[in-house]
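Only one protein chain is missing; all other protein chains are in place.
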Amino acid sequence: MTDFMNYLVLGLTRGSMYALIALGYTLVYGVLQLINFAHSEVFMSGAFGSYLVIGMFVHDGQHLAWWQVSLVMILGLLSGALVGAGVAWALERVAYRPLRQRGAPKLAFLISAIGMSFFLSQLAGKLFNRLSQNQFPSYFDQNKAVLHILGAAVSRIQLIVIVTALLMMFSLDRLVSGTKLGRSIRGVAEDAPTAALMGIDIDKTISRTFIIGGALGGAAGFLFGTTFVFSNIMGFIPGVKAFAAAVLGGIGNIRGAMIGGLLLGVVENIVPTAPWDGSGGWIGLQWTDVVAFVVLILVLVFRPTGILGERLGRAA
Amino acid sequence: MSAEATQPTTSTREVVFDVRNITLRFGGVTSINDVSLQMYRDEILAVIGPNGAGKTSLFNSLTGVYTPQEGTITLAGRSGDTPQRVIGQKTHVINHMGVARTFQNIRLFPALTALENVKVGVETRMKAGPVSAMLGLPHQRREERESTSRAYELLTLVGLRSRANELAGSLAYGEQRRLEIARALGTSPGVILLDEPAAGTNPVEKRDLADLIRLINRELDISVLLIEHDMKLVMSVADRLVVLNFGSLIAEGLPEEIQKNPAVIAAYLGTSAEEAVAEVENQPELHVIADDTSNMTSLEDAGATPGEETP
Partner (left out) sequence: MSASIQRRPGERLRDNPLVGRALGCLALSFVLALMIGKQEGTQQDFGLAFREAILGPRIVWFLLIGVLVFLLLTFGPRVQPYVHRPGIRPLAIGGLTVVVAFSLLKWTDSTVVSDGKFSTLSEAASKTGQLAPLARTFFTPPLPWVLFVVAFAVAAAAIVLRKAALSWVGVALSVLVGLWAWYSHSLVVSLLGTPDHSTGALVALLGFLAIAAACAATALSAEESANTRGFVNRIFAWRPGMPLVAVALVLGVMAFAIATWFSPSNQNATLVDTASLFSSTGLAPLAKAYLSWLGYLLFVLSLALAAFAAYRRDPRLAWGAAVLGLVSLVLNLVALYSISALGAKSAFDGANGPWDNLGTGGWLASAAFLLLAGAGYVVATAGRERGTIARTQSDVLAGIGKIPGMSKALILLVVAGALFYPPMATPFWQKVLVSEIGIYVLLAIGLNVVVGWAGLLDLGFIAFYAIGSYTTAYFVGALPIQPPEWMRLSPLLCIPIAIVVCLIAGVSLGYPTLRLRGDYLAIVTLGFGEIIRIVAVNNPGNFTNGPKGAFGIPTPAIHLGPIHIDWGQSSLQYWYLLLVITGLVILAFNRLEQSRLGRAWAAIREDEIAAQATGVNTRNVKLLAFAIGASTSGVAGVFFASQIGYINPDNFVLNNSILVVAYVVFGGMGSLPGAMAGAAVLTWLPEFLKDQVPAEDRQMWIGAVILLMMIFRPAGLVPARRRTAELHGFDDASSAETSAVPAGEGMGGTK
């Protein structure tokens, strides 16, 4: 049981990051009906950006008081979000808008996004470094257990990740359902030409959608980098998983992305480790990714539009 | 609310479509409500009704695009076929059973040439597989030749022979409509469903279209089920009409009977039957059953005397 709970918490931690990234995919899909393949690099740039900012304030081996830690965390989240939003904005301007204005076919968008993805990750590698394991400075004991639920020890960082992610998802949900910007996003998602007739500036709305998705992705980059390690090619695997999560929940559907992310994170950690007796499980953690994709395929085969179905407008 | 029109002349003929009590819902919206109708071999049956009456939904139910929740549809596509269930079958299977159709908002394959569009239809009956195509085996080449000549025949029939090598998407609107008909005929159907074939065409094209529909019906012995708003066209080609309103069948009968039917008049005017009759009596010049100003057919022109057959 303890083992099960531990994996559940681990799954929730990873899952909430997937969910944050998946929101970026789903938002863009909602308004453009396109897979933003370069979103994984937005996530990556969030990690590097927040590292650069945080590195100015804290150093490895420092021990900070809890309020200082919270300040640094907030700073990291903000800087990650800011960098992510900036990169996502530029991405839309360079890789999407010109194609949209020419009425390019769908696949052309995908390929331009792939080109952008290669470009960004390699440019980051060139500018910063190509090491596979960069770490944030350790300025507090991340792994100290703060909470015990049914025998599972929840570490500080896990708690922080889950709580911030949930908070951000909640605010996004309110933003999309309650504000003017949210209404225009939903309008564009539902029917862009009509929305344009209603006086909604489509370009601006799409731009802002990218910015919102980018901010979430960038913040997720910070959380991921803090919890694990980061590198210029870190975006790829979580990006693919998050994309899978978005599809799992029903792409274009905001709540679907949240549920899909959490579910994917939990399933890919719980299933391979069954029966949770500490033996590493029948199939073992090396099959994590396979489990994730098999679940995805099964869900899609039996429910072809994901768990909650498509469409940003309808669900939000 | 269904007007019982009697057709003693047609009741003994072979039934193509036998629709019994179908109901189709989308979420809370009922698109077709308990509709029954029969279509007979070699007739031109027109389905009319105001916008949103469920005409296209009926077509989509007949061709397997939509699956009605209640009721049955049986089909004997080609002459001599034994009737088979339609609901639950895949669209392409229904097509193989002898049902071809066109679409209200033209759905050609715009990046294929006109000839290739028709060939797609012709070739669904052919057998040569990918291997014989890759090797260029004789029987595949023979089929290819047959399909090309058949496609040319059909293009000639609809008057597009000279545009055979144009991309379908670059044809004029009326030509696209005719090409769609040719593509549908390519599948050698026993019955063809035409969804507003005259929409957006000019009077000359409409006359040609009426001739074409008669030709398809008389010469090729294909039963025609027609959705059309243009009443002049409908009255001139249809053997029989059914009228839908708000998903329900409100009238069925010969063209002249329908023109006099107060329920139909009411449906088009949007008032109750009694009011409609009164209104029409007061204003004999009132134009009904037409939404195309250039082709309006007044009740007077059609020789109707409203009010005689109030149910």
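Think of it as A and B in the order they're written, each chain with its own count starting at 1.
One rule holds in what follows: a residue touches a chain if its C-beta (ideal position, glycine included) is under 8 Å from a C-beta of that chain, and two chains touch if they have at least 3 such contacts.
The model shown is predicted, which means the values in this text are computed figures rather than measured ones.
Could you tell me which of B:29, B:134 or B:204 touches the chain that is not displayed?
Touching the chain that is not displayed is residue B:134.
Return the single residue from B:38, B:63 or B:261 that touches the missing chain.
Selected residue, touching the omitted chain: B:63.
Of B:25, B:96 or B:161, which residue touches the hidden chain?
Only one listed residue reaches the unshown chain, and that is B:96.
What does the interface between subunit A and the hidden chain look like in terms of residue numbers?
29, 35, 48, 51-52, 55, 90, 94-95, 98-99, 102-112, 114-120, 122-123, 125-131, 134, 236, 240, 243-244, 247, 251, 286-287, 289-290, 292-294, 296-297, 300-301, 304-306, 310
Which parts of subunit B are in contact with the chain that was left out?
Looking at subunit B, the ones touching the missing chain are residues 60, 63, 65-66, 90-92, 95-96, 100-101, 103, 105-113, 115-116, 119-121, 123-126, 128-130, 133-136, 140, 143-144, 147, 165, 167, 169-170, 172-173, 176, 183-184, 186-187, 200.
The rule is simple: only the chains that are shown with their structure count from here on.
Quick check: how many Å separate the C-alpha centres of subunit A and subunit B?
Between these chains, centre-to-centre, one finds 50 Å.
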